[in-house]
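All protein chains but one are shown in place.
Labels run A, B and C following the written order; every chain starts at residue 1.
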Amino acid sequence: MIATEPLHRALGLSDEEFEAIVTRLNREPNHTELAMFAAMWSEHCSYKSSKVHLRTLPTEGPQILVGPGQDAGVVDLGQGMACVFKIESHSHPSAIEPYQGAATGVGGIIRDILAMGARPVALLDPLRFGPLDDPRNRYLFSGVVAGIGGYGNCVGVPTVGGEVKFAASHSSNPTVNVMCLGFARADAVQTGRRGGEGNVLLLMGAATGRDGIGGVSVLASRTLEDDAAESRPSVQIGDPFSEKLLIEACLELSERGLLWGIQDLGGAGLTCAVSESAARAGIGADLDLDQVHLREPSMEPFEILTSESQERMLAIVRPADLETVLEVCRGWGLEARAVGKLRGGGQLFVRREGHVVARVPAAALTDEGPEYHRPLASPPWLIRVREDDPATAPFTGSLEDAFLAVLGSPGIASMRWAFEQYDSLVQGGTVMGPGADAAVIRLEGTIRAVAVSTDGNGRYGFLDPFLGAAHAVAEAARNVAAVGARPLAVTNCLNFGNPERPEVMWQFAESVRGLGEACRALGTPVTGGNVSFYNESGDSAVVPTPIVGVVGLLDDYRLMTRAGFADSGSSIYLLGTTFAELGGSQFAETVLGKVSGRPPELDLEAEANLHSFLYEAARQDLLASAHDCSDGGLAVALAECAISGGVGFSVSLSGRELAPHVRLFSESASRAVVTARSGREEGVEQLAGLHGVPLTRIGLTGGSRMRFEGMLDVALADALVVYEGAIPKLMSESRSQGVPPV
Amino acid sequence: MRLRFEIVVSLKDGLLDPQGKAIQGALPTLGWENVSDVRVGKHIELVVEAESEAEARSHVEEMSRTFLSNPVIEDFRVLSSEEASAS
Amino acid sequence: MRLRFEIVVSLKDGLLDPQGKAIQGALPTLGWENVSDVRVGKHIELVVEAESEAEARSHVEEMSRTFLSNPVIEDFRVLSSEEASAS
Partner (left out) sequence: MTAAARPRVGVVTFPGSLDDRDALRAIRFMGGDPVPVWHADHDLHGVDAVILPGGFSYGDYLRTGAIARFAPAMTAVREFADSGGPVLGICNGFQILCEAGLLPGALIRNRGLSFICRWINVRMQDERGDVLQIPIKHGEGQFIASPQELARIEDEGLVALRYCSPDGVVDERFTPNGSANAIAGLRNQHGNVLGLMPHPEHAVDPDLGPTGGQFVFEWLFAAARERVPA
C-alpha cells in the first residue's frame, strides 16, 4: 500500500464515491464517517453493481407475504403459517479458513431468519470446489463441511439439503452458500416496523471485538490476491452455543410481544443495523459507543462501528418494555445493552466518551449509495466453445464403462460422506432429509410440509449464463415438484467474478435475465437473495454460479413421493422428451473431457406442465416413485431410483434417431422418471395427457440388475459401490489435511 | 536420537475463544469467582527421531506451522523437549 | 495478587486418543516419517486472583481436578504460573 494513498481509496471507495459523500454531507467526512460509508457503500452492502439488474426480477404473487428488501423473503403456507427463507454466500472467508468461514456463514444466515421473527428450522448448503485430486481442494471441502456441521449441529438447526459440485474455476475460489428456512405465524412476521421515535436500540449477544473489521470491504468486495494473510482479522470464530441462546431469547421476546423490531448484525455491523433501523422508519438515531459491550476496551469508534463480530442482534424496544426485555436476556444468559435510541430528524449521531464522533444522515448510508450500469461484453471465446457440440463427437467406447464413470464422477456420486456429518433430524420436523430430490420439513402439529431444493449447474452457466440460470430455477422447482410439492417462490445467490470486468458483468446480467424469465414462466417470484462478486484470483474467475433455492408446499406430507423404486413389477415411465443434447453434460465432461456446446434448450411451458403433473399425481396418490432427470441424464436418473430403492430395473430406450450414448446421457430438460402404483397406470397416463406431458412406458422395476436393453447391464451392487464409494475414496487420503478442529 | 516435544496451539489474540468464554461463564456459578481470562488451546505431544536436537526442533517448528496449526487464526509455541525413551 | 496459570489436560496413558491417532496417521503422507507417539490434549490458560501463590495454586489444582478434567479418562498438570498484569 502506498503511504500517500488517500484513506478513502484504502477503504475501497472510488474518488467519485468520495466526492458524492462530500456533496451529501456538505463537508469532508471524518475518518469514522468515512469508514461507515466505506462499509455501507461496499459492493457487498450496497449492491451497487447489481441493483439495476436485480430490479428486473419478478417479485410479486399472491403467495408472497414479503419480497426483496427485507432480511429474508416470506411466503404464505396457508392456515396462518408462513415460511421465511434466504440464501447467502460466505465464500471469501471460507477460502481463507474453511471451517470457521463456513461455520460463521451458517450463523449469519440463521440470524437473517431470526430477524424476521421466525424459528430457523432447516439449512441447505450448496457448495462448489475445485477438483478433489488437489489436496488443497480436499482440505477446503472437508473443512467447509466440518464447519457447516460444527455450527449447524451445535445450534440445533438441521441441515437437510444442499449440493456439492466441482469445477476447475473453483480451485482457489470455493463457493460456499448457505440457505436457511424458518417458520413463523404469518401475523407474527417482523418486517422492519416503521416509526418508533424514542424506542431503545438494544444490542444483544456477543461482545464486539476487533475480528471481522472490514469483512465486507476487505473480503467480500474485492478479489483475493496474495494478501490473504492481511485479511486475517476478517476471519472470525463462530460460537454456535451463543447463537442458540440468541435464537431462544429472540423467539421468546417475539412471542411475548416485547419486540418493536429486530435486526441482525451482518455486513457492516452496527453501522448497518442502526442506519437501516432508522432509515426504514425515515428517522434518525443516537448511538452511544460507550454502552457497547467490547471484547477489547481500546477499540476505536470506527472499529466498533464496523466490526462484524458474530452472534449479535439489535432489538428495537419500547422504553416501557426495556426492563422485561433485559430480564429475558438474563434468563438466557445473554448480554444485552441499550446502546441508543431512535430519534426524529433523519440524522445518525454517534458518540464516544461524550463527544459526537460521527454525524451522518441515516438514509445516506443505506439508500443513497452509488448505483452503476457497468459495461457488459460477451466473451469472444464463447462462440468457439459453443460450436463444439459433444453430441456430434464420435463415441465408440464401452457404454458400461461410460455409465460407471458418470455415476462415480464427483458431481453425481453420493454426497453421503458430507451430509452424514450434518444433524438432519434435530427439531423433529424432517420428513425427508439429505440425499433426496428435495428436503421436506413438516409444520409442527399439522400434515402440511415445505419442500425445498437448491440447484445450479456451473457447466451450463459457463456455456450460456442466461440458460444456466433458467435451468437452475427449472431444476430446483422440478426437484420440489418431484416430491409432490407445488413450487411457490425462489431465493438465489449469484456468485460471480469481478463486476468491473465487462465479461463478468455480461455473465451476471444474462444470468439475472434467465433467472427472471424462468421465475415468471414457472410462477415462482423471487423473494430475495444475495450477490457475491469478486470470486476470482489472478485472472481466473468462477464460472457463473447462480444458485437457486425453491420452496414449495405439500398439503399432506403423507402423500410425498420418494425417488427410490418401491417394489418389483411397477411400470416405469419417462416423462418428457429426449433430444440430442449433450452440450455441457456430465457425460461430455467425464467421458469426452469436454465442457462445450450449448446447454439443453429449456421450454418453460413444458417445464411448468411437468411440475403440475408431478404434484397432481402425488396428490392423487398415483405414483410409487418419482425422480427428476438432470445431471447425467436418464441413465443416472434410473440408476439413482434403483440404488435408493434397492430395486433393479429393465428398460428399453427406443428412439432410433439418437445414438445409444445420447439416449442414455442426454440432459434434455423437463423430464422425470416415475413408477405407477400398481393398478394406477391408466391414471398416470391420463393425467399426463391432461397436463400435456409426453409420456413413454420404458420398462419395469425388479431384480438386482440395471438392464438397459441392448445397451448395458450392470449389477445393482456394483453400481452401488461406485456411487457410494467415489467421494470417500477421493477423500480418504485427505482425512487429516490440517488439524481436525477441536 | 528420540526427542519428545510439547507444542501449544492457541487462537490468536483478539479472536473470540468460545471455549474459554463458556468455561469462564460457568466458573462463578461453580464458586470460582476469582478466575478470569480463560483461554483454551490445544496441547500436542509428539516424539521426533532426528540427528540432533536442533534438527528435531526445526522439524517440529515446520510441522507446527504447516500442519498442526492454521496460521490464519492460530499461533503456536514449542514448549519444551526432552529425551524420549525408546517406544 | 493476580496470577496466570497454564494447565494441560490430557487423556490418560493407555486410552486411545482419536485425534492423536489421526494426526499420526496423516504425518507420513506429508513427509514426516520420523514422528511418533502423537497425543492431543487441552491447554488452558487462566488468571486467578488470590492472597498468595500457594493459595492460587491450590485453587487451580482443585478446579482442574473437579471441573477442567474428567478423572475417569484424563490427567492434568499445572505447568507454570506467573504474575499477570491487571486486566
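Heads up, the rule we're going with is that a residue touches a chain if its C-beta (ideal position, glycine included) is under 8 Å from a C-beta of that chain, and two chains touch if they have at least 3 such contacts.
Please read these numbers as outputs of a predicted model, since none were measured by experiment.
Novice: Consider the whole complex, including the chain that is not shown, and state which of A:Leu13, A:Leu57, A:Val74 or A:Leu245 touches that chain.
Specialist: In the full complex, the listed residue that touches the missing chain is A:Leu245.
Novice: In the complete assembly, which of A:Ala72, A:Leu132, A:Cys154 or A:Ala580 touches the absent chain?
Specialist: A:Cys154
Novice: For the chain left off this view, which of A:Asn30, A:Gln347, A:Gln427 or A:Ser540 is in contact with it?
Specialist: Of the listed residues, the one touching the omitted chain is A:Gln427.
Novice: For review purposes, identify every residue of subunit A that touches the missing chain, sorted by number.
Specialist: On the side of subunit A, residues 146, 149-150, 153-154, 156, 239-242, 244-245, 332-333, 419-428, 430-431, 442, 557-558, 735, 740 touch the unshown chain.
Novice: Considering the entire assembly, which residues of subunit C contact the chain that has been omitted?
Specialist: Within subunit C, the residues touching the omitted chain are 11-12, 14-16, 18-19, 22, 67-68, 70, 72-73.
Novice: Considering the whole complex rather than only what is displayed, give the residues of subunit B touching the chain that is not shown.
Specialist: Considering the whole complex, subunit B reaches the absent chain at 18-19, 22-23, 25-26, 29-30, 40.
The rule we apply is simple: only the chains that are shown with their structure count from here on.
Novice: Centroid of subunit B to centroid of subunit C, CA atoms only: how many Å?
Specialist: Centres of subunit B and subunit C (C-alpha means) sit 9 Å apart.
Novice: Taking the mean of the C-alpha atoms as each chain's centre, how many Å separate subunit A from subunit B?
Specialist: 37
Novice: From the C-alpha centre of subunit A to that of subunit C, how far is it in Å?
Specialist: Centre-to-centre distance between subunit A and subunit C: 41 Å.
Novice: Would you pick out the residues of subunit A that each touch at least 2 other chains?
Specialist: 739, 742
Novice: So which bits of subunit C are touching at least two other chains?
Specialist: Touching at least two other chains: 23, 26, 42.
Novice: Spell out the part of subunit C that touches subunit B in their complex, as residue ranges.
Specialist: By the definition above, subunit C touches subunit B via 4, 8-10, 20, 23, 26-27, 30, 32, 34-50, 59, 63, 67-68, 79, 84, 87.
Novice: Name, in rising order, each residue of subunit B that touches subunit A in their complex.
Specialist: Going through subunit B, the ones touching subunit A are 9, 11-12, 14-19, 21-22, 25, 40, 42, 67-73.
Novice: Touching subunit B in the complex: which residues of subunit A?
Specialist: Contacts found on subunit A: 96-97, 100, 206, 209-211, 228-229, 232-233, 235-242, 295-296, 309-310, 333, 738-739, 742.
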